[in-house]
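Removed: one protein chain of the complex. Kept in place: all other protein chains.
== chain A ==
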């Protein structure tokens, strides 16, 4: 299931603006990797290059290599749609489909991609909702609209929707930033349990959260306004938070800037 991602010499552009530059890193399978860094340094941009969501933005493009195991995701005959099926994503703001029920939201990725029997779907929906820690709260109202849930429940619904298609990697862009502390804890627990099966990458502004949930931490920074963001360092989370290799990392973590 879980697979390793290898990035080398990656640049990403929005039109003429270079948002990130020269990123090289390895993301290990069955671990949680956290991306931290000041606002605007390109964490979201980098995350979106990993499943080819970056190019959805008009004028955006990517240079460099991203490899999932041995396959180049930006190879000439790779279908971006199948990349996104393999590498799932959870967004900062919960975005359930407003026209669909809770059940249909979770089943959306499967239904929109192929044919499944009702009983297969039932099974996957139940296991995904259980996986996202939401089953007990919604099992009696699966036919109600997904937009009728609380923010935290909606975000867990989006996680259930993402894991229902059985991706090999799960990317999460500040999944808790719109949530209360209790929902945040629920999602952190969820991340810890999901890491048995998935490679997980999470962007967060919350240092404690990065320290709590992640095994590896990558720190991004940018030299100045209008400059591209860069990877400063990446290491075991415990090392980054206790004894970082770079001065900038220490300054950021201890709250001296950013």
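What we mean here is this: a contact is a pair of C-beta atoms (placed from the backbone, for glycine too) under 8 Å apart; a residue touches a chain by one contact, two chains touch by 3 or more; residues count from 1.
Everything that follows uses one rule, which is that contacts and distances are computed from a predicted model.
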Q) Between "Rieske 2Fe-2S domain-containing protein", "Thiolase domain-containing protein", "Phosphate transport system permease protein PstA" or "Cytochrome bo(3) ubiquinol oxidase subunit 3", which matches the UniProt record of the unshown chain? A) "Phosphate transport system permease protein PstA"
Q.
Among A:108, A:121, A:178 or A:207, exactly one should touch the missing chain; which is it?
A. A:108
Q: Identify the residue among A:162, A:218 or A:248 that touches the chain left out of the display.
A: A:162
Q.
So one chain is hidden, and I want to know which residue out of A:42, A:88 or A:175 touches that hidden chain in the complete assembly.
A. A:88
Q: May I ask which residue of A:15, A:98 or A:151 touches the chain that does not appear here?
A: A:98
Q: May I ask you to list the residues on chain A that touch the chain which is not drawn?
A: 51, 53, 56, 58, 81-86, 88-89, 91, 93, 95-101, 108-109, 111-113, 143-145, 147-148, 158, 161-162, 165
